[in-house]
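Note that this complex is displayed minus one protein chain, with the remaining chains in position.
Showing chain A:
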Amino acid sequence: MISIQSEDFDSGSEYEALRDSGAGTGAIATFTGLVRDSGDTQNVSGLFLEHYPGMTEQVISGLIKEASRRWDVRKARVIHRVGRLLLQEQIVFVGVCSAHRGDAFAACEFIMDALKTSAPFWKKELSEAGEHWVEQKASDVARGDAWDTGDRQP
């Protein structure tokens, strides 16, 4: 299930919902991303997140299908927040249920890495100096590409 929302989320209840995925689930991997204070500009007070409604959900749905093709994925949950966010607020949640930990770790990391380079979200940093659109980082592109070239196959 995919949610794009401005409201915060409760990772505890998301984890509990993932536990309810059948007796075959032996591992749950979750990732939570927070707004942090070391972006491209100094004294960042928060972020503004813009997205392309409709396409965002389609891209993430495709990533979950791709992860399910490559690994054992019994249930997956992605939440991404949009709008105005303050420092240390939760911004993204990815959770994956698998039979074993290797698949859960890999699928969770793949969905997160691929989301960063293919889902249509854009971050703008807000600071005393004004506003600044964040630029895509080469390190994020390299992490995303590594899954395509087979460097990250389990």
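Assume contacts are C-beta pairs under 8 Å (C-beta built on N, C-alpha and C of every residue); 3 or more make two chains touch, one makes a residue touch a chain; residues count from 1.
Assume contacts and distances are computed from a predicted model.
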item	value
Among "Substrate-binding protein", "ABC transporter permease subunit", "Molybdopterin synthase sulfur carrier subunit" or "Sarcosine oxidase subunit gamma", the UniProt name of the subunit that does not appear here	"Molybdopterin synthase sulfur carrier subunit"
Full-complex contact with the absent chain, from A:29, A:64 or A:92	A:92
Which residue of A:9, A:71 or A:121 touches the chain not shown here	A:121
Positions on chain A contacted by the hidden chain, ascending	33, 49-52, 54-55, 58-59, 80, 91-92, 112, 115-124, 133-136, 140
